[in-house]
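Below is a structure I'd like to ask you about.
What you see is part of a larger complex, with each chain still in position.
A, B, C and D are the chain letters, set down in written order, and residue numbers restart from 1 in every chain.
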Amino acid sequence: MDEPQLRRLLEAVADGALDTAAALEQLRRWPITQVGGFAHIDTHRDLRTGFPEVVYCAGKTDDQIVAIVQAMLERQRCVLATRMSAATAARLSAEGLPGEYLATARCWVVPAAEPRSAGLVAVVCAGTSDLPVAEEAAVTASTMGSRVERIYDVGVAGLHRLLGYAEALQQAHAVVVVAGMEGALPSVVGGLVACPVIAVPTSVGYGAHFGGLAPLLAMLNSCASGVSVVNIDNGFGGGYCAHQINWQVAQAKGAA
Amino acid sequence: MDEPQLRRLLEAVADGALDTAAALEQLRRWPITQVGGFAHIDTHRDLRTGFPEVVYCAGKTDDQIVAIVQAMLERQRCVLATRMSAATAARLSAEGLPGEYLATARCWVVPAAEPRSAGLVAVVCAGTSDLPVAEEAAVTASTMGSRVERIYDVGVAGLHRLLGYAEALQQAHAVVVVAGMEGALPSVVGGLVACPVIAVPTSVGYGAHFGGLAPLLAMLNSCASGVSVVNIDNGFGGGYCAHQINWQVAQAKGAA
Amino acid sequence: MDEPQLRRLLEAVADGALDTAAALEQLRRWPITQVGGFAHIDTHRDLRTGFPEVVYCAGKTDDQIVAIVQAMLERQRCVLATRMSAATAARLSAEGLPGEYLATARCWVVPAAEPRSAGLVAVVCAGTSDLPVAEEAAVTASTMGSRVERIYDVGVAGLHRLLGYAEALQQAHAVVVVAGMEGALPSVVGGLVACPVIAVPTSVGYGAHFGGLAPLLAMLNSCASGVSVVNIDNGFGGGYCAHQINWQVAQAKGAA
Amino acid sequence: MDEPQLRRLLEAVADGALDTAAALEQLRRWPITQVGGFAHIDTHRDLRTGFPEVVYCAGKTDDQIVAIVQAMLERQRCVLATRMSAATAARLSAEGLPGEYLATARCWVVPAAEPRSAGLVAVVCAGTSDLPVAEEAAVTASTMGSRVERIYDVGVAGLHRLLGYAEALQQAHAVVVVAGMEGALPSVVGGLVACPVIAVPTSVGYGAHFGGLAPLLAMLNSCASGVSVVNIDNGFGGGYCAHQINWQVAQAKGAA
């Protein structure tokens, strides 16, 4: 709960417009929607952080996902559900819930009534096998309101593939770089641009790759400044961070 | 080398103002300053990424550091050298080099002639032992041109310490959160703000902390959206990313 | 074998009521029930530690589980079998064995004839995906004789969800905190209560989560005092420890 | 901040005894003491969790430790500082601060004016080399108000050493078991007692011990129920948890 809200509540108590028991109850329970004993939706999050709560589907039953999405549809301006299987998406369709399933990105999206699209986020990936993670990033950023440029399969073993896109990269306010294998791409991109690079390691590889550990460590040790990292295969996180950066700049420019 | 420069060079060749051998040589060697056989300063970096090359002192001899800083003083608008020991700083002073040594942050700073200071970066840390890393972040961001607010020793075992600073946090364009131990602080901060959080794990801890691995993993797995991570103890990286974000917003606002 | 029993046996030998060969045999074999060449049930455990032996079903064949449960039904006041698959539970039902299968908790429970229910244990979990582990903890503690309050899906990215339950938490004699992802919840709970917190990391997560390693390390490094940890996904262990604490206090209060 | 305090504050606002600006300020800053820009002492902790904040000295400068201990002496009923070097202790003595340095435990203790001593905690260790950790546990529990029984050098390669102390173990309300090497002792103790066992792995060992990882993993995988674990070498944590358990029971018995 942020400070202006707390101030209004205290003033209402001071005015006698609100008795202390009711104030207490509001302070304790207000910005939560409980769903079926197994979930507390944080309905305050959009105000507090700029975007509503997102459903991470892995480890949840179909019944739980249906109930949570239904509750969100009533309370949020848009819905994004990630790591959703095709089977679960079929179940949501069968239940008549609105929204579109994007198979490569494994996301269910119910766009806002007034979609935003401002400022540029670039999503770059090293190899064709990295596409599901890159698409999760791209779908997240565009659902949140960013314009997105996709630059795919431009790994470092053939540098000229990447260098041909330098112009596009330099127009972005944030770049998401998705790479498996040795994870070298963010260092090279980081040396080419002035905006922040969000590096997303993927689990694409084998052997001493250890499920993405190799590119994760490489990205954390990048010799290029301005590279920060999210979890292995976390395309959502990469897209989210890039949008946050882009959105602030786009808002500031818009106000200009 | 960015595209406008390449275009001008090609036009000079087309005009006969530049012969091909000379053009070839420029293309190969231009934006580098070689120092003593052991270093190539990337003197093109300021134009390309917005800030000159920074000296990471660990693993370099005092002689090498002196030579590199001297070369930079001639070619860069400011100098930042990180992970510098007090002994090396004494050597730089003895050599009569300009600049100031900030002991807690272990940084040597030669500020720009026209220092910038715009937009707010907040640097938050969990415990007193995290100060050296937090200060490295703060010094980096302020040397690069951001205003910095320091909020220290506000770990999660006493949440009210952090919650008292909510207003300051919400005015920042980017927040650097530095924490050792279990690294929980970025998740809590990430749930309170709308701007990006750059999490910096520290090696402060013992036993199953494994030199910072515990908070690093925690931060990579943060349940709060909008948290990205840099290497353990990498205060420089955290401050750099936060400044990049802040600077874009401040520039856009300034243009408004 | 505890001391009073040993004393009585020695006195019987001294009285000539027991010859030395028989005493020797009793000392060697008594408090064990051998089942089918593959198991030795420790039938002495209830007296020694306050609760009978529990069956951990993973890695055992259905035939072995049936035989062990049957043997326990004859010798123990109640039976708890954990990590039981639905298929095995179906087999037990088909064999006509008494008891109930709790699917989310994956437990088979044959309650004691005179069930106990005293003192409060709170079971808190961070996300909906942590429910199976949280339920294993809750079922264990309640089967053993504790009252249990469940507080689910109250992760740290929306702190107000947890803070609304402060009263319930402060009435418990022990709190089990179940969390995957970055495992930050026990630190926050540990800063709010005076009773011990038993932290249970879960394998809910992906990438640099390493099957629960991330929250395990976080919990072991908790900056809150009074937090101890059990194995990843070990809801049984968390519930057991919490009951042991609660039961001692409840007994002491009951004696008051 | 707990609920009764919040209720009184709200009532004061309702009564007009407190204006909203002052209430707001209290809500934001009250239970914190800031020290020298580098520390926020959580002076509310004793009320909230039953024991004041403890100083963990590792990674803090002597100046910081002196300032923090001085601030605590004015605000807390007792002071416990752990992981203090002999040199720092000499500095505290030279500053004329009250308190005693316990060298094996590496603790500085300023006992409460009215020391408590009730209920029994047993501290068991496997080998002579584990003494510093065992003593940290024992000093912590006794400073907090528990009676402590020390049972040292009773490792599992000679079981009869431990079995001779069965009576003492069975009188305790909680047992701290400290072990390095293979960390087998908590499993054996856990099979002998009905109260909770807090296992503390130590870094005593070499080679594939990996600084305490071997006993840590062993303890987390204990086949004995009722064993929970704290960080490697965390004698403080073990003693703290054991005291919390013991204290609740002792209080309940005292009230009987």
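As a working rule, a contact is a pair of C-beta atoms (placed from the backbone, for glycine too) under 8 Å apart; a residue touches a chain by one contact, two chains touch by 3 or more.
Remember, it's a predicted structure, so these values are computed and weren't measured experimentally.
Every protein chain here is a copy of the same sequence, 4 of them drawn, and the whole complex in this file adds up to 8 copies.
In the analysis below, only the chains that are shown with their structure count from here on.
Two chain pairs, A-C and A-B, are weighed by contacting C-beta pairs, with A-B ahead. More than half of the contact pairs at C-D come back, by residue number, in A-B, the repeat among A-D, A-B or B-C. Where the sister copies chain B and chain D meet, the same residue numbers recur on both sides for under half of the interface positions.
Taking each chain's centre as the average of its CA atoms, chain A and chain C sit 38 Å apart. Note: centroid distance chain A to chain B, computed from Cα atoms, is 25 Å. Residue positions 127, 157-158, 190-192, 207-209, 220-221, 225 of chain C are each in touch with at least two other chains. Interface of chain D with chain B (complex): residues 1, 28-32, 37-40, 42, 44-45, 53, 56, 58-60, 64, 68, 201, 203, 211-213, 216, 231-234. Residues 2-3, 45, 48-51, 54, 166-167, 170, 173, 190-196, 198, 216, 220-221, 225-232, 236-238, 240-241, 244-245, 248-250, 252-253, 255-256 of chain B touch chain A in their complex. Taken in their complex, chain C has these residues touching chain A: 127-129, 131, 150, 152-154, 157-158, 160-161, 163-164, 204, 206-209.
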